[in-house]
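As structure tokens, the structure follows; a few thoughts come after it.
All protein chains but one are shown in place.
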Amino acid sequence: MRVAILVTCVNDAMFPDAGKATVRLLRRLGIDVDFPAAQTCCAQPMVNTGYLDEAVPVVRTFVDAFAGYDAVVTPSGSCAASARHQHALVAERAGDAALADAVAETAPRVRELSEFLVDDLGVTDVGAYYPHRVTYHPSCHTLRLLGVGDRPTRLLQAVRGITLVDLPGARECCGFGGTFAVKNSDVSVAMGSDKARHVRETDAEVLVAGDNSCLMHIGGLLSRQRSGVRVAHLAEVLAATEADR
Amino acid sequence: MTHTFVGMPPFPAAAREALANTQLRHNLAHATAVIRAKRAAVVGEVEDWEGLRRAGAAAKERALLDLETNLLRLEEELTSRGATVHWARDAEEANAIVVGLAQRHGVDEVVKVKSMVTQEIGLNDALVDAGILPWETDLAELIVQLGDDLPSHILVPAIHRNRAEIREIFLRQMAQAGRPAPALLTDEPAALAEAARLHLREKFMRASFAVSGANFAVAQTGTLVVVESEGNGRMCLTLPEVLVSVVGIEKVVADWSDLDPLLRLLPRSSTGERMNPYTSMWSGVTPGDGPQEVHVVLLDNGRTRALADEVGRQALRCIRCSACLNTCPVYERTGGHAYGSVYPGPIGAILNPLMRGPGDPQTDSLPYASSLCGACFEVCPVRIDIPEVLVHLRSRVVDGHRGDRLPTPEAVAMRAASWAFADASRLGLVERASGLSGTVLGRLSRSVLPGGRASAGRLAGPATAWTGARDLPAPPRESFRQWWARTDGGRDE
Partner (left out) sequence: MSEARGAEFAKWSNEDGTGAGARGEILGRVRAALSDKGYAAQRATAASAAPAPGAPSPTPAQPAVPRRSPLSGSERLELFAERVADYRAIVERCAAAGLEEAVRRAVALADSVLVAPGLPLDIPGARVDDGLTASALDIVDAVVTTAAVAIAETGTIVLDHGSGQGRRAITLVPDRHVCIVRADQVVDDVPDALERLDPRRPLTWISGPSATSDIELTRVEGVHGPRHLHVILVG
């Protein structure tokens, strides 16, 4: 099986540790993951802000970079959802049948990390060790667009040493929303503040999610509030082992 | 009735003002939490809710895709049962028809059933201008009318008011509109409802002319359906001599049997009940029972504009249940007034731009009033993919400005991002610059994020929208891409 990592632009530039953790985790599970260096972004920032023409070259780059892989694994539910649900729309906008064909080929192979682990590899115990009190925020696109259900929490429950506590109001959006976070920053911050309050109510040391963009937002609020709660990507928790101690 | 949504600022500015109103936020958080829990309980007991949603969506979609046939059939059936059918292209025409009918009957007041469409067209103002007093009879509409306020929710227009505020409004205003509120009125909901019962009773008893909307109009049988709770609808639909129903053309369903999925979906989604207390159905005039003169005004007012939008068309399936408002995290925090329309919340964020078309800054701000979390689609009983339509409408806003001589900073940024993301070597250059800035910002930063990473601090320019309330980590010195190249994908670490 030829497996590529879609590291995503946010992780590449801002949170490389999530990408590194994904690579380590998959290697540990026997998957020799490849990083196609031609990859850039899933085009979601353009599509979700209404810039469809600007998204066209980005989607072209995407399908070129990932052509020929059996699976494209990504530590981002939102980017996986973008590829699976929005690339066809962009190809239609471009009026380019070849691009549409390429999208139809690539899009279904894009897998969010927990989907790939649980459904494609059939594992829930990935041999991780993470002796911390953790709460999990199910980011909206993972939850609603991909429908990953309880896969991430099943993976977390199997981690040794972890104390996993329920997050009140878990299913409610954190308020990140891409450019929403700046175009409607007041509402975004109001939503995020409530999410941060719920996180603090759990007394968790670490807030975990499958999307670093949401964590950047909630973590930024938690940090500004001097809460002491840190954030970690699901991949970082699953990649951690006793050897890291 | 001096208030109007005309001249409202775009959503972000209106939202900022609403967010500062802590009473409003408290009222909304409480009310929406109550209704969400009720809905979840009654939806959960239906064996195949998803199948029911699909059937409801299909029934409405089928009606819309054959709208001309269905409208003609509705008109024919209504006419054959003694109703008079009128057609109105826009709000002005519809108002003129209703006002004209009221004047023809020489009435100086009309009783009204709660109806979104008459709010949409501003019928009350048109009636007042003609010297006719419109009495809202739904409790929430009465609160809004007496408080000289604007509706902020589809189902409960006074959702932004709590019991204490409602008591104040009743004590201050009821006397000027008719029977005063009892002097010893408490703020118990039961006591407030009783005050409304007594206040409106005399109006119902003497009313000769009523105005309603309709939840559904069945083409096959010429049946109009009004779904309600209090009995004010039944009063207006039954006691007066003349009944005028203003009905948006998207309210039509093809067949009697189509009412089935819809009547099971609406109350559970709307008030969180298995069935609402009262549903009235009537087909034209029934000799000896109810109004003997029945008019139906079929209204366009932008609906055909929405119908012409292939992606947005699904918004016309809306049955006005309000489930999307009650579940929306944005609506819960801003309330309905920030949307600047009688149709607030997620459905308003698509319906208003679809019906009005792009170009106006307030309307153009609505598709962006969402984090695209998808909670609205999840609860919509007729499966309107609101996030999909929001994204589509955003592209329509952007496309409307492609010819502008001076592009917005956002457009410039998106073009730059598109350029950088079209080629990984360009992105690599950007990342090296960002890593450099990360090194600098990291050294300058006085704060450290939990976990030990340096914060970028408070940035200037457009980034203040982020860093005004949120810390931002300084960019890492090495991107993933650089790490992969340096370590052969981690093998040489």
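Note that the chains take the letters A and B in the order they are written out, and that residue 1 is the start of every chain.
Basically, a residue touches a chain if its C-beta (ideal position, glycine included) is under 8 Å from a C-beta of that chain, and two chains touch if they have at least 3 such contacts.
As the structure is a prediction and not an experimental result, all values here were calculated from the model.
A.B. asks: Who does the absent chain touch among those shown?
C.D. replies: Within the full complex, the chain not displayed touches B.
A.B. asks: Among B:192, B:420 or B:441, single out the residue that touches the unshown chain.
C.D. replies: Hidden-chain contact among the options goes to B:192.
A.B. asks: Which one touches the absent chain: B:282, B:377 or B:421?
C.D. replies: Among B:282, B:377 or B:421, only B:282 touches the chain that is not shown.
A.B. asks: Kindly state which of the options B:16, B:62 or B:458 is in contact with the chain not pictured.
C.D. replies: B:62
A.B. asks: Decide which residue listed in B:21, B:103, B:439 or B:482 touches the omitted chain of the complex.
C.D. replies: B:103
A.B. asks: In the complete complex, the non-displayed chain touches which residues of chain B?
C.D. replies: Per the touch rule, chain B residues meeting the hidden chain are 27, 30-32, 34-35, 38, 46-48, 51-52, 54-55, 58-59, 62, 65-73, 81, 84-89, 93, 96-97, 99-101, 103-104, 130, 137-140, 143, 156, 158-159, 162-163, 166, 189-190, 192-194, 196-197, 200-201, 204-205, 218-221, 223, 229-232, 234-235, 237-239, 249, 254-257, 259-261, 263-264, 271, 273-283, 286, 288-290, 295, 298, 300, 304-305, 307-308, 310.
Following the convention adopted for this analysis, only the chains that are shown with their structure count from here on.
A.B. asks: For chain B, which residues count as touching chain A in their complex?
C.D. replies: Going through chain B, the ones touching chain A are 11-12, 15-16, 19, 329-330, 333-334, 367-375, 377-378, 391, 393-399, 402, 410-411, 414-415, 417-418, 420-424, 427, 430-431, 434, 447, 449-451, 455, 462, 465-466, 468-473, 475-476, 478-481, 483-485, 489-490.
A.B. asks: Going by the contact rule set out above, which residues of chain A touch chain B in the complex?
C.D. replies: Those in contact with chain B are residues 7, 9, 11-16, 19-20, 23-24, 27, 33-35, 37-41, 43, 45-55, 57-58, 60-61, 65, 86, 93, 140-141, 143-145, 171-173, 175-193, 216-217, 219-224, 227-232.
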